[in-house]
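Here the complex is missing a single protein chain, while all its other protein chains stay put.
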Amino acid sequence: MMKRIAVLTTGGDAPGMNAAIRSVVRTAIYHNVEVLGVFHGWSGLINEELKLLDRRAVSGIINQGGTILRTTRCREFHTEEGKQRAFETIKRHAIDGMVVIGGNGSFAGAHEFFKRYNVRCIGVPASIDNDINGIDLTFGADTAVNTALSAIDNIRDTSTSMERIFVIEVMGRNTGYIALTVALAGGCEDIIIPERSYDLEAICQDIARGNARGKASWIIVVAEGAASATEIARKITDKTSLETRPVVLGHIQRGGRPTAYSRELALRLGYEAVIRLLAGEYDEAVGISGNKIVTVNLELAIQKKSLDVERIYKLIRILT
Amino acid sequence: MMKRIAVLTTGGDAPGMNAAIRSVVRTAIYHNVEVLGVFHGWSGLINEELKLLDRRAVSGIINQGGTILRTTRCREFHTEEGKQRAFETIKRHAIDGMVVIGGNGSFAGAHEFFKRYNVRCIGVPASIDNDINGIDLTFGADTAVNTALSAIDNIRDTSTSMERIFVIEVMGRNTGYIALTVALAGGCEDIIIPERSYDLEAICQDIARGNARGKASWIIVVAEGAASATEIARKITDKTSLETRPVVLGHIQRGGRPTAYSRELALRLGYEAVIRLLAGEYDEAVGISGNKIVTVNLELAIQKKSLDVERIYKLIRILT
Amino acid sequence: MMKRIAVLTTGGDAPGMNAAIRSVVRTAIYHNVEVLGVFHGWSGLINEELKLLDRRAVSGIINQGGTILRTTRCREFHTEEGKQRAFETIKRHAIDGMVVIGGNGSFAGAHEFFKRYNVRCIGVPASIDNDINGIDLTFGADTAVNTALSAIDNIRDTSTSMERIFVIEVMGRNTGYIALTVALAGGCEDIIIPERSYDLEAICQDIARGNARGKASWIIVVAEGAASATEIARKITDKTSLETRPVVLGHIQRGGRPTAYSRELALRLGYEAVIRLLAGEYDEAVGISGNKIVTVNLELAIQKKSLDVERIYKLIRILT
Partner (left out) sequence: MMKRIAVLTTGGDAPGMNAAIRSVVRTAIYHNVEVLGVFHGWSGLINEELKLLDRRAVSGIINQGGTILRTTRCREFHTEEGKQRAFETIKRHAIDGMVVIGGNGSFAGAHEFFKRYNVRCIGVPASIDNDINGIDLTFGADTAVNTALSAIDNIRDTSTSMERIFVIEVMGRNTGYIALTVALAGGCEDIIIPERSYDLEAICQDIARGNARGKASWIIVVAEGAASATEIARKITDKTSLETRPVVLGHIQRGGRPTAYSRELALRLGYEAVIRLLAGEYDEAVGISGNKIVTVNLELAIQKKSLDVERIYKLIRILT
């Protein structure tokens, strides 16, 4: 039976991480299991930055962005020596299992760690990119999408008032999830995403045709992994002779007060992660699929997630 | 083949209705079908308040709360004569089918209308209460939940700073959906909802015990259909001699800029409603279940929807 | 020369209090003066709840609503014995001066304390009600006004969509400041505030006339100190036979992330309070008047503040 588990957040921070930490800590304590918070992700495991967390330690954080445990992208953990040192911390502190809150890269690390040292890890999918395979949604994505959408609503005011073409770059290194979602919800005219080839010539013809019939306001959403807004904007100007403005939303999408859904999901998944860890499960991620809690083996979870791109793209084309 | 359809919004307004209207109009036009907008819900059908909507008529509304078609709760439609007059408008304007955007009561009306006059209606579930059976979520609920949550976050500041007990009444005449969701996401201490009996004596004992060990801040969420915040607050004060404050969030939960998810769902469902109507389906609602589009017969859709109350309640108790 | 000061927050919490605390602490430390934080307002002074605050203690709070020092309305301080005990704490901890962050009642207490025990107090005007005389604005008011306005914008969606009359009660026990400001900025039709008699008969005639020419949406803002929204709504229904809805915004106006201006003002005034205390000033409040920092004797500061009601009322009547 487990007596002590550890929890850490790794990779980019995502809104809801604090809610997940709260859930992990309180669920464990409710089941009479101690929780060590590891600071700075894997790096803190290597360097033994741990602290026992009680119920109080996680009060007042449910609506805070970021993570009270801090997070890093830790290269050292990917070395043999790094993992070895991390494992020694695990042994030294009698840690029976770990809850790893993070995205794709974090789960890859957890899986490696399990394979090499048999450390029992459960992943809680926290990412603004929605990049975990086998589940519907990582918990930070809803907040990131709303933040980006709010920015697009603002830009729409200027796009309409000044009749200008905007090219807006949103986050998403390997996936167009945010781009697709905000383009649809924002009534944007076109998208450029990694999952789908694009024809800038055709986009420019659309714009030119629209311009000819009086449609002068235009918003094109670009996922950072597919292209640079600045370059796309310049090329459109080159081809159409129309003024364009690029906007790179950047890191405003990562922080902020988590939405209701980001919190709800973080709380549910944090709870489930502990329950399953205590029940003897490991090397898997908990997640939501079709409104139900599911688990996905970590090796599968880090595979490329596929998006129903064509369906949404078609909607965007019909509706805007 | 359908040549002309009508769209209306009825019952209480919900954020995303305008996005749904946009979607219905543009999807229909894309399929070479005309759309008449009916103003003031069923009442406008009775009184012949219709207007042909083109693509332009629905531009710039995707992010606006409320409904450009207006809405009412129309008693006359529930009389034989009302329905008869509404049907005459349908005939006079050669309306082949209708998209009815609304909640429980709206679907009941649509179903009656179909049964009595064979008018082909498809329902699009718009409600802040999430009160449609057979689907996961009505599209206004996500916005309402976030608005209520934001209010609760604000009140938490005072609850913590002044160490006070707050009783917050949220919308939900027949359902504790909003209450459950915001209580969980807001880290609230207890809930009172129609789906679950409550023991005020036990709540007061909890509060008194908490107070004894120094926990002076407390938030209890009440669904309007279960109890009155003002009365609950008074009773708690009576039993515990502690100061309490009731807050009734009321109509702030109904309006506002729709969230990304409310818009996305409204757009998808508006599109699906038209596609299905054109494909010959009727007397059903479109909705989302497990991330997939489903249809539910209207008669079923208006049955009492069940909530997984105990699961969430347990989470609330463990996590706060 | 002062070596140690104390800071406390009293009365109702107001957004920006944490920014003010941060400013007081860091300004004092910058001038090599120690700062004791007093918890729970005057009550904490009486019961000796104090803690030395360093720079770190006030980091990460600038954008948080509420007050990390907590606050109460303390009746005991208004007794001779209460003030005596508070004064003993002052002596015991060698406190040379105090920064009192709060509103009208807080300044009255500070002034009494000075008169009775010669304790050097400087007031920093924090209140959502903007109830301090001799200055333009208390620092929480801008946030409260924006919160109330956002609520009114939401309600406007429903008021327009359902063509309903709303009566919205905002905070303001002795003043119509919030009511006047949000009614103007929210495009509301009428106001009921303590500073101005109102003629409900005339309001109802306005509504009836509007209704006759097709204007069915109506928002009347009521300051809590002037009337009850519930009663006004009922009376309007009685007189006009039109449906009305009351909404009492209540405590959502008190908390929340402070606006830029609330923070800026809190930071500036916290700084000025310390500077002036160190320079030997006392028994006064710092504030802003015409964009300049001014001081007002506490006795004057707690006098009834007058509002330019007629000018704003006229604007409301012309513009809506």
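Going in written order, the chains are labelled A, B and C, and every chain counts its residues from 1.
Note that a contact is a pair of C-beta atoms (placed from the backbone, for glycine too) under 8 Å apart; a residue touches a chain by one contact, two chains touch by 3 or more.
Predicted model only: the values in this text are computed from it and were never measured.
Considering the complete complex, the chain that is not shown touches A, C. Here one chain is not drawn; of C:Arg257, C:Arg276 or C:Lys305, the residue touching it is C:Arg257. Note on the undisplayed chain: of the listed residues C:Val182, C:Ile203 or C:Ile302, the one touching it is C:Val182.
Considering A:Thr72, A:Asn174, A:Asn211 or A:Asn297, the position touching the chain not shown turns out to be A:Thr72 (whole complex). By the touch definition given at the top, subunit C reaches the unshown chain through residues 19, 22-23, 26-27, 30, 59-60, 62-63, 136, 142, 145-146, 149, 153, 156, 160, 181-182, 184-187, 257, 259-261, 263-264, 267-268, 271, 289-292, 315, 318-319. In the full complex, subunit A touches the hidden chain at residues 9, 12-13, 15, 17, 40, 64-67, 70-72, 147, 150-151, 153-158, 160-163, 166, 245-256.
Note that in this section only the chains that are shown with their structure count from here on.
Any chain that touches subunit A and also touches subunit B would be listed here, but there is none. Superposing the C-alpha atoms of subunit B onto subunit C requires a rotation of 180 degrees, rounded to the nearest 5. Centre-to-centre separation between subunit A and subunit B, using Cα means, comes to 29 Å.
One finds 35 Å separating the Cα centroids of subunit B and subunit C. Subunit C has its Cα centroid 39 Å from the Cα centroid of subunit A. Shared contact sites, meaning residues of subunit B that touch two or more other chains, fall at 153, 156, 160.
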